[in-house]
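A single protein chain has been omitted; all remaining protein chains appear in their positions.
After this line comes chain A, so read on.
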């Protein structure tokens, strides 16, 4: 059982578009947005029905010319577990979503 990264990529991209869509960066709403993106992505991933535990992280940053780097390293079974990263941006903000899928044996 191998993690299908493309499927996850499409799911997450759709969720981000739904939530952030045409919005501009708004400090009061950012918490709501990140929570919504993460929850929706998780619900859709679960609907795939695969035997995976999921970890979804989302970082939303205002575009002000500053640089940002993200990195991750994982200690797991490379044959069954996988990850997928989605980058999205608009005029006023950047959004990076990581999905980590860890297999379980039933």
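Heads up, the rule we're going with is that a contact is a pair of C-beta atoms (placed from the backbone, for glycine too) under 8 Å apart; a residue touches a chain by one contact, two chains touch by 3 or more; residues count from 1.
Assume contacts and distances are computed from a predicted model.
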_So one subunit is absent here. Using its UniProt record, which name fits best from "GPI-anchor transamidase", "DELLA protein", "Tctex1 domain containing 4" or "NADH dehydrogenase [ubiquinone] iron-sulfur protein 3"?_
"Tctex1 domain containing 4"
*Would you write out the residues of chain A that touch the absent chain, in ascending order?*
27, 30-31, 34-35, 37-39, 42, 45-46, 53-79, 81, 98, 100, 102, 104-105
